[in-house]
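Every protein chain except one is present and positioned as in the full complex.
Naming follows writing order (A and B), and every chain is counted from residue 1.
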Amino acid sequence: MTKSTSPQHASLADLVKGLGSGQFSSRELTDEYLASATDASHLNSFITLCPDEARAAADKADAERKRGAATHLLHGLPLAHKDIFCTAGVRTSCGSKMLENFIAPYDAAVVERLNAAGTIMLGKCNMDEFAMGSSNENSHFGPVLNPWDNTRVPGGSSGGSAAAVAAGLTPVATGTDTGGSIRQPASFCGVTGIKPTYGRVSRYGMIAFASSLDQGGVFARSADDAAKVLATMAGFDERDSTCAQQNTDALQQAAQQGLAVPKNSLTIGLPKEYFQDLNPALTQRLDEARSLLEAQGHTVVDVELPNTKFANPTYYVVAGAEASTNLSRYDGVRFGHRCDNPKDLQDLYTRSRTEGFGAEVKRRILTGTYALSVGYYDAYFLKAQKLRRLIQQDFLTAFDGGVDLLLAPVTPGPAFQLGNLTSDPVEMYQQDIFTVPASLAGLPAASIPCGFVDGLPIGMQLIAPHFEEVRLLELAHQYQTLTDWHQQQPPARTAGGNSQ
Amino acid sequence: MSDQPTEDLFRWGNWEPVIGVEVHVQLATNSKIFSNSPTSYGAEPNSQANVIDLGMPGVLPVLNEGAVRMAITFGLAIGAQLNRLSIFDRKNYFYPDLPKGYQISQFETPIVGAGELTFSMDDGSERTINITRAHLEEDAGKSVHDMFPGSSGIDLNRTGTPLLEVVSEPELCSPAEASAYFRALHGLVKSLRICDGNLNEGSMRCDCNVSIRPRGQQELGERTEIKNVNSFRFVERAIETEIARQIEVLEGGGNIRRETRLYDPDRDETRSMRGKELSDDYRYFPDPDLLPLVLDETMIEEMRSKLPELPIAKRARFVTNLGLSEYDADMLTRDPDVAAYFETAAQHAGDTKVAANWVNGDVAAALNRADLAVADSPVDAITLGALLQRISDGTVSGKIAKTLFEALWGTPTRTTDVSAALKRIDALIDERGLKQVSDSSELQGLVDQVLADNPDQVAQFRAGKEKVLGFFVGQIMKSTQGKANPGQLNGLLREALKP
Partner (left out) sequence: MSEINMEKLTRLAHLQLSDAEQTAARADLEAIIGMIDTFNAAEVGDTAPMSHPLDLHARLRADIATADITRETYQALAPSAENGLYLVPQVIDSE
């Protein structure tokens, strides 16, 4: 196949069509992606590739298609899962030494739904350990390289998923977003990434970082592709108490019929706090996007989200506190890493955890422990919980005031150099300032490629009211019918970053 | 009834104990509080722990409606404020029996707020103890210590079993009172059918907070907590020995250290639990995996309408409607199984007081000797009722009935059919020739004979020595092996002895 018709960079709709018409089989598609994943192993975007399982599943899918049992839209399509989603029979490491040998006896709800749809799992994508990080440099399995420039990070924590989609190693990939872990790597890698409303996608079997923030989502080459996968992932699950009983009809319709463009002109808010002192080149890209949308009849207004500046401290308290206790179950007793020859119970706990967790995970655990401990609870945890409400109220006030969607930067700039921020955690945390507010508020938000800065792709962020994913995706889709930023492909292998 | 305890509360000299107890009540649900695993006792180790109970990565808790309903029932029974919104928190500490590294509990906002429990002491005095709160939480697993050298084995079957932790105000003033409160709570939760009440399976476990202070002092002394005491008697003993220990320490010039202690019934002493990780900082915070619990008014009203008769109401009914003494009524209503046994027996006995005497007397003693629960009594309630019916209709005397009871005890049966039970008893009476002699002419013959044989005693009686009547009765009972109808016999003797 020539480059232009290569399924590796085709849209899901085209792949669906190709499978349906017999242009290629699921097995052929799977082999193609597996081969490219092997070729691009220098990116380190997969922790585990499962060629045998994938081929067997593809053969099964092809057989089903032959006998007319390929009923689901996504049937026979290969994809990759972030290594945070438990997969029965295939290792789920969560990027950690702690779970280096962990094979869950169950599938995550997301995996279960996508398996039931007949998708083929190519492998498990690399990630920052326990989803804690903004560069993918915190993985026990080594960093992921940005396909656009191998000396740069792909972003994190879902860096492997973003890089794999960008490099054409999979048409789509799942990810999770706690404070930006889908949107930031999507921006850095030039792909479309959406974090749906908190509660939209079941967290069952998705290894917890911060329970009140974690949300599963998807990386794709377009909003339309993302809608197709999200519609299958989303929906109520009685095993997750925090999962919303919200209907997904509009999403299902968008998946089946393809995304429409917004029926009415929308009011798009620009939160002015996000644009203060912003990288000029990035500001310019966002201005261009704004003009394009205005030309489509949408109205752009300035809005104020005055508590934005408190979002990062609030986030690092809430996420740290929840993480510090979510990670207590890793104690070397029932699963996971256990130290050699523990001399007593305390030694077993302490050494297993000390050996099993990396530096960033330890920092977050210690931060969270501090914020919850006697004498600090009110000043930190309680204060953060109150600020969290104020931050959410800022958004709700804007939406109640007639704003349909918000347009904002995703990241302060494009992908940074590997190793640049590793020595300064606070500097690294500043990468998240534009993504954490929507996470705290539980709002759906996406990164949509909107051009290049310094030769590197960059995304714009769209934020919608709770459960208005379709509104968000329709606007993104409209934008993507007018631009081709989302179709740009990274060079096969970049000069600067030969495999390290 | 006296409200003044007759117990000697001054036996500790100038010291006054202050006692509060926290009782962990295992709720009798089918499944665990946050998972769909079964809760039955005694299964193979770890065969009732699923991925949620094991705290596997990514799995999540979902609250059991059955546990919520039982907590509501309890709250209604103690007249408590039910909190329409309550929160589940994480209590963080590491221990092998706690798979997640935190226990899901309710800290600041429990489901059940303040209520009270009224009960009788053995001396008949009545006490009302304030209950501070009752909250839902998950139970921990168990460690097995003697199976592997140098290692402990962890069994997580019990992990996640729903507990209702009932916290009393520290206003119990003696070990006996603490024990009576525990027993009353036991009777209550069994009556409500929210707990099986099996103390030796750990279905109810009592933590006793004990401190002492100089009599008259307002300020409380430093307290210790005696963990996991699981019998009425041990609660009393544990507190008694702990009070004695604290007095000894303080009078010896020492200080009481705030700590957790264990009661060792074999040595009748409490000792410090050194191994338990005693975190000073549990870092409670709302569990982000669970949403606030909001109680539905319809559910509350449904549970209210289903409330069974409470022990205290039952006791009053036994006194007022059945004419039982306060003592009998109290004894019969301490355990709902006993009350039910009594009511069934009494229904067929023809005399409720006789039934009460038997249940509190012979039956209780026999069960106690055999270490059996009333529900497992070899003589079931219907059979006892049938037996007592044969006393009240004059077929056998009370004394003979005891012989029959022993015979029935030896061959346990279960029946729901009183006529079958009567048939069985009648057959036994015939077989052993135990039928009471109630035939007047037969008895008259025996009377005439005994008076003729003992002219001296006849003369004594007629001279006013009434006690001699007993001699004649005894003689006749001896010759009839106790089968003479005592009432009839008395009448005939008195008639024949008239001057």
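List of remarks:
The definition used in the following text is that contacts are C-beta pairs under 8 Å (C-beta built on N, C-alpha and C of every residue); 3 or more make two chains touch, one makes a residue touch a chain.
Everything numeric in this text was worked out from a predicted model, so none of it was measured.
Within the whole complex, touches from the chain that is not shown fall on A, B. From the options A:R27, A:R203, A:K228 or A:R338, the residue with contact to the unseen chain in the full assembly is A:R338. Within the whole complex, the absent chain has one touching residue among A:N115, A:T267, A:T283 or A:T350, and that is A:T350.
Touch with the chain omitted from the figure is made, among A:Y33, A:F85 or A:Y316, by A:Y316. Residue B:N64 is the one among B:Q26, B:N64, B:S120 or B:T224 that touches the chain missing from this view. In the full complex, the hidden chain is touched by chain B at residues 29-32, 35-39, 44-51, 54, 56, 62-68, 87, 92, 94, 96-97, 142-145, 147-148, 150-156, 227-228, 262, 273-276, 279, 281, 283, 286, 288, 290-294. Interface residues of chain A facing the missing partner chain: 102-103, 105, 198-199, 212-213, 238, 241-242, 244-245, 307, 309-310, 312-314, 316-317, 324, 331-338, 342-351, 353-354, 357, 362-363, 365-367, 369-371, 373, 380, 382-390, 392, 424-426, 429, 440-443, 466.
Rule of thumb we're sticking to: only the chains that are shown with their structure count from here on.
Computed from the mean C-alpha positions, the centre of chain A lies at a distance of 58 Å from the centre of chain B. Within the complex formed with chain A, the residues of chain B that make contact are 51, 54-63, 90, 92, 94, 96, 99-102, 154, 280-281, 283, 285, 287-291.
Residues 85-86, 92, 94, 99, 102, 104-106, 108, 203-208, 210-212, 238-242, 321-322, 324-325, 328-329, 331, 333-335, 345, 349, 369, 372-374, 377, 381 of chain A are the ones touching chain B in the complex.
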